[in-house]
Structure formats: C-alpha cells, structure tokens
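Omission of a single protein chain aside, the complex is shown with its protein chains in their original locations.
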Amino acid sequence: MRKDIILHLSALLILFLLEILGIFSEYHQGNFARILVLAAYGVGYNILFGYTGLLSLGHALFFSAGLYASGLSIYHLDYNIEQSLFLGICISALISLIIGFLALRTIGVSFMIVTLMFSQIAYLSILYFGSITRGDEGFVIQQSSRVFLSMDLSNPKIRYYSALLIFSLCMLINLWIAKSPFGRVLVAIRENSDRALMLGYNVKLYKLFSIIISGTISGLAGACYGILFGYVGASFAAVSYSIFPLLWVLIGGAGTVLGPLIGAIFMFYLIDYASDITDAYMIIVGVALLFVTLFARRGIIGELRFRYYKWIS
Amino acid sequence: MDILNDELLYTENLSKNFQGITAVDKVNFKINKNEIRALIGPNGAGKTTFVSLLCGRIRASKGKVFFNGSDISNLPVYKRISSGIGYTFQITAIFSNLTVYENVALSIKNRRDKEKRSIIFEVLNKVGLLDRVSQRSGDLSYGHQRLLELAMGMAQRPKLLILDEPTQGLSDLEIENFKKLIKDFSKTMTVLLIEHNMDVVMSIADKITVLHFGKIISEGDKHSIQSDPLVQKAYLGDQC
Partner (left out) sequence: MELGPYLLFASLEGLVHAAVLSLIALGLSLVFGVMRIVNVAHGEFFMLGAIITWWVSSFVSGNPAIGFLLALLVVPIIVGMTAVLSDWLILRHLKYDPEATIIATIGILYIIQQFALMTFGPDAKPVEQPFNIRLDLYWFGFSAYKFFVIFSAIILLLAIWLVMSKTKFGLILRATQLDSETAQAFGIPISRVYNIVFGLGAAIAAVGAILIVPIQQAHYLMGGEPLLLAFIVVIIGGLGSLKGTVAAAILIGMSDGIISVFFSPNIAKILATLLVVVVLIIKPNGLFGTTKT
C-alpha cells in the first residue's frame, strides 16, 4: 500500500527534478511538456478502457471538446484562462454525459463503432462550421491571451510546470479511484459485468460515471493543450487522436496508473524519430498496434505487475 | 389462505416466451421463509430461465413476482438484488484478477469498513478459504472457486439465495461439505436450489418443485415427489 504511493509520488518527483535541476535540453523540455498533457489525456482514456473495460474509439471527441470549448471562448469571446478552462471542463463533462447515455445503449463491438462514429460527427462538424472553427487550418491563441495569474504560459519553464501540475492532478485522481471502492466496482465490471450486476451494482450507472470522469479528464487535457501550446486545429479531432491514447495505454499497461505516461513517452519519441526518416511515419503506429495485440497484451507496467510487483496500482 | 403470512416470494402466472417457444408457462410458485427448496426437472425444463425471471436477468413476458410483500416485477436487476435476492451462476463467475478478499468485499455494500472486514472473515472462515484470503482468485482450484462464489452469496446477506447448480463438477467430498454449508445457511436465509444431483436434493431440501416444459408438474416433500408418476414419466421420457 505505502510502497505503491511512494512509487507514484517519486515518479512525479523525478519529473519535477528533471526540470528544476536543468537536466532537460530545451528540445526535450518542450517535448516533455507536450507528453505530460497528452499523458493526462491517456489517464482519462485509461479510466474507461483500462479500469472499466470499455473500448472507445472516439475519445478525440472529448479531447477536442475541451480544446475547442476553451480555445474558441478565448479566440472569439476574449475569455480569460480561468473562464475558458472552466468552460472546457463543463462542456466536455456535458458531452461525455450525452455520448455516454447514448453509446451505453450498446455493448461490445457496437460500443466501439458507435463511439468512433460520434467522434466522426464532431470532426466533420468542426470542418463544416469552418467560419467559426477555422476548419482544417485551425487558429492560434495569441501569447497575450495565454496569461494566468500574471504568469506567461508560453514561457517554456512555466509551461512545463503547468503541464506537470495537470498531469499530477489527473494521475492522483486515477490513483485515488484505483484504490477506492468505486474503482473496485469498475474493475469488477471489466472482469465480469454480468456478475457485477448480480451482486446488485447498477452497472450502467457505473459505466456512465466512468465515461463522464474519463471524458472530463480528456477534455481538461484538451483545454490545457490548447492553452499551453497556443494552437487549436481539426487534426486533434481526427480518428488518429482517438487511437493515440489507446496505443499509449496498451503499451504502458491498461489499468495501471503509470501506464499512459510510459506509453506516451515511448510513442512520442518513436514517432518523433520516425518522422525524420519518412513522411509515412504513422506506419509506426500501425506496427506498434499489431505488436502489442500479438505479443504484449499486458503492456510494460502491466507485465511488471504481473511478474514481479503485484502491489503496483 | 394462510393467516400467517410467512411466504417470502411468490409468482403469479409468470411466463416467458422466446420467439414463439414458451420457456416458462404461467407458473404460480411460492417459497416460505427459511425453507430450503429444490427446483428440479429434466434438461431444458426452464429452471434457469425461471430463476432468471425471479432476479430480473430476463424480463418476463407476462405475470408478476412478489418478494417480501411487494411487487418487484418492474424493478431492474440491481434493485431486486439490493432488496435481498442473491444469485450464484451456474458457471463459475468470479473476478479472477482480484483477490479472494476483494471478491467477497465486492458483494458487501453500504457497510462500514470494520463491519465489512468482520463479515468477510466470517464467511471465508465458514467456507474454509480463510487461509487463501489474499490469493488471486483466478489461481484457486475449481472447487475452491465454487466455494468462493458461495461465500460471496453469503456475504450479501440476502433474504433469498438462489443457487444454480452449485455442486456441478465437484468431488463427493466437496459435495458433502457443500450440503453442510447450505444447511447452515438456511438458519439465516431462504435457499432456492437448482440441482441435478438427486442425492443432494433428497438429503437437504425441505420441499421439491418439479418443472417440466416450463410448467410445475409436481410439488411436495421427497416422498411424494419420488412416488409421483408424472415426475417419473417426465424423467424417463427425457431419457428415451
């Protein structure tokens, strides 16, 4: 129990020390800021996929809900950071509620396809309402708008700490859920939803809660991504942004707290490296997906937990 | 009519059709408090369908279910379970990646931690799994997994516990142990038992209900069931 909490806190401490001791080069500092926000998105995804066992192929919808709600409110309505962040969280929570309510009418394979399709509606809508969203091109959030408590969020150092803060928040929420009775029920639903139902749990309601938590964390990550890196575009709503978190979670280990972070670091650098060599760098994603399904179903942390450290959350 | 209302559950014309086939046909069934009732019948008689209708896994086509004095026909599964019906599956259905302790803990709701822990240890002690409390339940032997299920059913503290073929695949020794446990359960709860093993049925059931083609064809104590020609015909016909 205590070992577990120490492990996760020290992971956060390492991420903090890497920055404060100036170990990062400017390039890696920027990369890691991105990775941390994306890993927070992965944490959100993991709540639904890793813990509850529901495979969504449409999480880009929640990520872009946060991204666009906060981005558009700054761009068009001159909201400040607090207001836009709050709006981003509310909108993504609301959308998760609606999508969850509809998609949970299906199970299994249908659930996967339906989430994919909802996400596709969002993507096409962003393109269709191009006069507001700037479509494929997207828009830039000016540096002057990206100021929070008189801190300039475009400053690389502040940006890194902000990203770390957001990731830590999401990770600790995840850790807390994993250890709570609520989290146990989610795992029970993943393992055998019929049995969970026959123990008297309102399985649908738990699944709905799980989608709302997962979607809201994803939306929070999306909102922060736009604010910290100053760009909002339709590519974040495309199918590949639904596949990425799935891949991070699979590589790092589904149903593990640190899995999304490990998976995001791994894939980010792999893609970064591949894109220097070829335009068709997404082939890496394809190969990685096949590799994990064929040979490494538990992922990195999952394998460690299975073989050596049973106490890891 | 009984003046003493000690019935726990009864059904009125409970029926279920699957695409034109009547699996359960206008069944009027009644079970009293603290009874051990066995539900028997040839394969395909509709036993599992019938108990699924009781706990709501399947929606009835017609008819009503009353439990503890109130109509539960329109309640969803989880509410029926919360109102005091426990159900264990015919196939082993445990959360195999969780520990024995966590499995039992999941079946206890709305209690304080301390109370919860004492119930868990109590039921695990009763079924003899206390020494395996922190083992991953998927690693247990088949017989132990079935005991774990029983412990989970017990920990729910239901008023009515429905056991769907609990002794299937167990050794003679394990079955003897099972019989004792179920006898013990009936002190605090009502047990409805679907069972193929006639030895188990005859030695622990207070009363036996025979289902055939979705209808109750006979009901009574073991002597009247054993001598009922209708029952003999149902079983022999099944073998032909």
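To keep things simple, chains are lettered A and B as they appear, and every chain counts its residues starting from 1.
Definition applied: a contact is a pair of C-beta atoms (placed from the backbone, for glycine too) under 8 Å apart; a residue touches a chain by one contact, two chains touch by 3 or more.
As the structure is a prediction and not an experimental result, all values here were calculated from the model.
Partners of the chain left out, restricted to shown chains and counted across the full complex, are A.
Here the missing chain is touched by one residue of A:Leu15, A:Met198 or A:Leu246, and it is A:Leu246. Remark: the omitted chain is touched by one listed residue; of A:Ile20, A:Leu77 or A:Leu290 this is A:Leu290. Summary of contacts with the chain left out: across A:Leu15, A:Ile95 or A:Val114, the touching residue is A:Val114. With the whole complex as reference, residues 55, 57, 102, 105-110, 112-114, 116-118, 120-121, 124-125, 127-128, 239, 243, 246, 250, 278-283, 285-290, 292-294, 297 of subunit A touch the missing chain.
Please note the rule applied: only the chains that are shown with their structure count from here on.
Averaging Cα coordinates per chain places subunit A and subunit B 43 Å apart. Taken together, the subunit A residues at the contact with subunit B in this complex read 181, 184-185, 187-188, 191-192, 194-203. The part of subunit B that touches subunit A in the complex is made up of residues 55, 57, 76-78, 81-82, 87, 89, 93-98, 102, 105-107, 109, 152, 156.
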